[in-house]
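Below is one structure; the comments refer to it alone.
Of the protein chains in this complex, all but one are displayed in their positions.
Entry: chain A
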Amino acid sequence: MSETVAQTEAAFQVGRVRQFVDKEIRPYTSEFDKEQLIPETLIKKLANKGYLAGNFPKAYGGLGLGPLDYGRLTEEIGRVSPAVRSVLTVHCSLVGESLLRWGSIEQKEKFLPKMASGDTLAAFALSEPSIGSDARNVVTSYTKADKGYLINGKKKWITMGARADLLLVIASCEDQVSAFLVDSNTEGISRSQIMDLMAGRAAYTGEIEFDNVFVPESHLLGNEGGGFAYIVNTALDHGRYSIAWAGLAVAQEALHAMVKYARKRKQFGTGIYNHQLVQEMISNAVVNVEAGRALCTKAAALRAEQHEDATIQTTIAKQFASKIANSVANDALQVHGANGFSTEFIVEQLYREAKVFEVIEGSTQILQQVIARHGLTRFHK
C-alpha cells in the first residue's frame, strides 16, 4: 500500500471511529459520569465494532491495528469519555498485550476471543492499599496448592476492577513475583466499586479482596518469578503508551472546547479571542498539542519497528502528554470562566480527568527519574 493510500485509509478509519463516538458516547458521557457506570449495551457495541480488541491479531477476533492506529483509536474514544477509554487501556493494553506477549497458546485461545467479543472484560490488578509505584513489593501473596495456587490479599484502585470478568493479578511468594489469570467469580473474591472519585467515575475503579482464592496451574501467566520483570513491565509499557494517547486526547478536546468558546464569548464589546492573554493560552495549547502528537506518533513508529528505544520514547510521550492534558484543560477552563465549572461544558470533566494521567502507569515524578537517567547516560558525549 502506498503511503498516500495508507494515510487515506487511516483517515477513513479515524472518521468511522469518530462517527461512532459522536453518536454512541459523546451525548451520554456526563450521564455515565453521574451514574458511575458504562452501560452494558455500549460495551457490546464497542465489541461489535472490534474496539475491545483493536490491537489484537485478527486470528483472535481483533482488528489487527498497528501501534499508530491503535493510538488513534484510543485518542478518539478518550476525547469524549476517559472512562470508556480506560476500558481499552486495561482490557486491550495492560491485559491483552501481556497475554499476547507471555500467554501460552492455550491461554491465548481461551481468553483472547472472549475478550474480543466483550464476553470477558479484563482488568489489571497490581496496586494495593500500601503499594503504588513500588510494584516489586506487592503484599498480596500466593502459595502453592494441589494443582494450583492460593492467593490472599487486597488490591485497590483497580480500573474496571469492580466490573471485570478476568483479573490479571500480581502476587508474591517470598522473593518471587508472579502473575495469575483469575476469574473474578472465583470463590473467595469480594470486590466493590470506589465511588465519587474525582476522575474515572464510570470506570468501575475497585477494591478487590482475595481470601484463599484458588487459581489452577494453567492460569499462571509466564513463569513463576517473572511477574515483575516481564509481565508488569510489559503491561505498564503498553499502559503508558495508551495513557500517552489518552493525555493527548484530553488536550486535543480541551483545545477544541477552548477555541469554540473563545470565538463565541464576547466581553468588553468584542470576542474574547481578541484579547492577547486569551490568545496566549490558545497559542500554548496549539503548540503543546502538536508537540504531544509528534511524541506519540514517534513512539508509535518505534513500537511498530520494535526499536530498542520504543520504551523510553513511550515514557517520554506519556510524561509530556499527561502534563499537557493538565495544562491545556486548565487553560480551557480558564477561558470558560465560571461556565467552566458547569457540567454543561465538557471542560469541567476534562479538567477533573486530566490529573489522573500524571498518577497512573508511572507517576510524573517516577517517569522524570527514568527520563533523566536516560538523558544522563545517552547525551554525555
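One rule holds for everything that comes next: contacts are C-beta pairs under 8 Å (C-beta built on N, C-alpha and C of every residue); 3 or more make two chains touch, one makes a residue touch a chain; residues count from 1.
Everything that follows uses one rule, which is that contacts and distances are computed from a predicted model.
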item	value
Listed names "NADH-quinone oxidoreductase subunit F", "ABC-type polar-amino-acid transporter", "Protocatechuate 3,4-dioxygenase subunit alpha" or "Acyl carrier protein", matching UniProt entry of the absent chain	"Acyl carrier protein"
Per the touch definition above, residue among A:Gln19, A:Asn223 or A:Ser342 touching the missing chain	A:Asn223
Touch with the omitted chain, as defined above, among A:Phe32, A:Trp102 or A:Trp157	A:Trp102
Option from A:Asn152, A:Asn233 or A:Ser363 whose C-beta touches the chain left out	A:Asn233
Those residues of chain A which, in the complete complex, touch the missing chain	102, 104, 136, 222-223, 225-226, 228-230, 233-234, 237, 306, 308, 311-312, 315, 370, 373-374, 376-377, 380
